[in-house]
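The full complex has more chains than appear here; those shown keep their coordinates.
The chains carry the letters A and B, assigned in the order they are written, with residues numbered from 1 in each.
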Amino acid sequence: MVTLQDYPAQVRAEVQQVREQVATLHQQLITWNLVVWTAGNVSQRLRTADLMVIKPSGVRYEFLTPQSMVVTDLEGNVIDGAESPSSDTASHAYIYRHMPEVYGVVHTHSTYATAWAATGKNIPCGLTMMGDEFGGPVPVGPFRLIGSEEIGKGVVETLEQYPHSPAVLMQNHGPFTIGKDAESAVKAAAMTEEVAHTMWVAAQLGDIIEIDPADIAKLNERYQNVYGQH
Amino acid sequence: MVTLQDYPAQVRAEVQQVREQVATLHQQLITWNLVVWTAGNVSQRLRTADLMVIKPSGVRYEFLTPQSMVVTDLEGNVIDGAESPSSDTASHAYIYRHMPEVYGVVHTHSTYATAWAATGKNIPCGLTMMGDEFGGPVPVGPFRLIGSEEIGKGVVETLEQYPHSPAVLMQNHGPFTIGKDAESAVKAAAMTEEVAHTMWVAAQLGDIIEIDPADIAKLNERYQNVYGQH
């Protein structure tokens, strides 16, 4: 069996760095109120090898440490770590294998995003920050059982139809988000919950004004290319 | 009168350990926003004697210490502790006497779960995490007055009809949850509030998609037997 000791020093160094990043980012799920108890998970793909680092299964957030994070290959086989990996590992791995530009994946059951997912309705695009971050509505993906790569397949299939969105609301389940690294995917998870909450509040008032698709395109173009530090 | 000093050293050691666990778990009720002021209580049954450890009545959370936790027998008689035990003590004791596999009981008035309880409606099963944790809808139990074991009877009777659920929403009152220890019952209390909140949000959007009972059974089977560290 292959172990982490069979990998070059450069890979082992990146593993250590990514374990620290991924452990820290799990605390952001708590900070932004995206998870309860042991729900939710963050992973990041490595740059130096076809490996990923992911949360152990069923461990409470206050007990997560960098060393408790599990290293697997992109088929989900454990390479290093004393704990069993998240039960969503096969789906994270599927996404990395089929979306080569993705290096971070996050899954939560955040309340408002999951509620939209329980009704099978896309979140309509009525906020400039949705134009910025999602380039349109936040899409719902298919119903899939947990424990195999079926959820990953559903995420990838849905994103093919919504190429600007970093998020899919898996029906009756909850959001999966992607990014160029784990931090971007965590940001997308936080933004998904915020727009799910805000648009739900607006929906209760009624008469949501949806944004013109041409304006959504301009917002998305500017945000993806101009916003932030360059 | 029997006192804790009449019990063997092994029991006294377990009492001390359980007092610490139960005191710590009360802080989790605050962390997950399940209680206000002095509401709510956690108990755990001992393995080494027919005793339980429970919160004192009407004490604010910041003043709870392991030593303030009250030890009673399974009829609710105080064996050790300077404070009066929770006014739900007789109901906790009833549950332990009638459900021998249960070693933890939690009661809260958490907002969304209690709101469902005020309408007498079961929470419909529209989330995979409900399939996982509850194996179906979260049931409402009967209306019962506080202060006797009548609430405990209502909990046991309801769970006989919903054998996969660790939670009952007592009508007009709030949730009671059970587990193999106090931590499991606190987890069930946190999950009860989360699914109560999420399904309430979904109910306001309308058109909840309920999950097929065959899929619920698969989710519950996997979660109870595969999820987490083994």
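Assume a contact is a pair of C-beta atoms (placed from the backbone, for glycine too) under 8 Å apart; a residue touches a chain by one contact, two chains touch by 3 or more.
Only a predicted model underlies this, so the values are computations on that prediction, with no experimental measurement involved.
Asker: Can you report how many copies the full complex contains, not just the 2 shown in place?
Answerer: 4
The rule we apply is simple: only the chains that are shown with their structure count from here on.
Asker: Subunit A and subunit B are the same sequence; what rotation (0 to 180°, nearest 5) superposes their CA atoms?
Answerer: 90
Asker: I'd like to verify one number: the distance from the centre of subunit A to the centre of subunit B, where each centre is the average of its C-alpha atoms, in whole angstrom.
Answerer: Once rounded, the distance between the two centres reads 32 Å.
Asker: Which residues of subunit B touch subunit A in the complex?
Answerer: Within the complex, subunit B contacts subunit A at residues 32, 126-129, 132, 187, 190-191, 194, 197-199, 201-202, 204-209, 211, 215, 218-219, 222-223, 226-230.
Asker: Can you check the complex and tell me which residues of subunit A touch subunit B?
Answerer: 36-39, 56-59, 83-84, 87, 109, 111-112, 114-116, 118-121, 143, 145-147, 171-174, 200, 203-204
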